[in-house]
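Removed: one protein chain of the complex. Kept in place: all other protein chains.
This part shows chain A:
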Amino acid sequence: MKIVIVDESPVRAAILEDGLREAGFTNVERIAEMRSLLARIYAIDPDVILIDLENPSRDILEQMFQVSRAVRRPVAMFVDQSDAASIQASVDAGVSAYIVDGLKKERIKSILDLCVSRFNAFSRLQDELARAKSEIEERKTIDRAKGLLMKAKNLSEEDAYRLMRSTAMREKKKIFEIAQAIITASELFK
């Protein structure tokens, strides 16, 4: 079975391709270049096309259903009324599938389930990355504020931190917010 992945995110496409290969689908092609998208698809002649929903080029694929001499095989959309739950899951995850008419439904279902879990894993990964980034930023801010306090009030590192923490508790704020306030204030006093 030939599968095409249309995704402008190379990382997500790679994650999906790996998953498909692990599941035994070895004939997988990725398209990241949206120009001449249809020509590429006609040349590859896939059985299944997977496309991310953030991709405006999705509308281009709709042309495949039109009566046209350019199309060698009719391609139909997977979403059929009978399987509302998996449609919902795939749209939620941000992926859509197109398949050649007549393909066994169970096989498609396994591919789509795999897509959904990989797409969800990818967005979890992105969330975690964003969270890790902001945690690093917070720690940097706190360290900078600590340094300022140590210098201004001639405190040890431990005392400077303790002072920020007790202030945060008293004002019912996060220690990060206190640190930000210290930095802002010190810049005003410069």
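Here is the rule we go by: a residue touches a chain if its C-beta (ideal position, glycine included) is under 8 Å from a C-beta of that chain, and two chains touch if they have at least 3 such contacts; residues count from 1.
Simple rule for what comes next: contacts and distances are computed from a predicted model.
Of "Extracellular solute-binding protein", "3'-5' exonuclease", "Protein ImuB" or "Nitrate transporter", only "Nitrate transporter" is the UniProt protein name of the chain excluded from the display.
The chain omitted from view is touched by exactly one of A:11, A:32, A:84 or A:125, namely A:84.
Summary of contacts with the chain left out: across A:15, A:60 or A:168, the touching residue is A:60.
In the full complex, chain A makes contact with the omitted chain through residues 34-36, 38, 53-63, 65-69, 77, 79-81, 84, 87-88, 91, 96.
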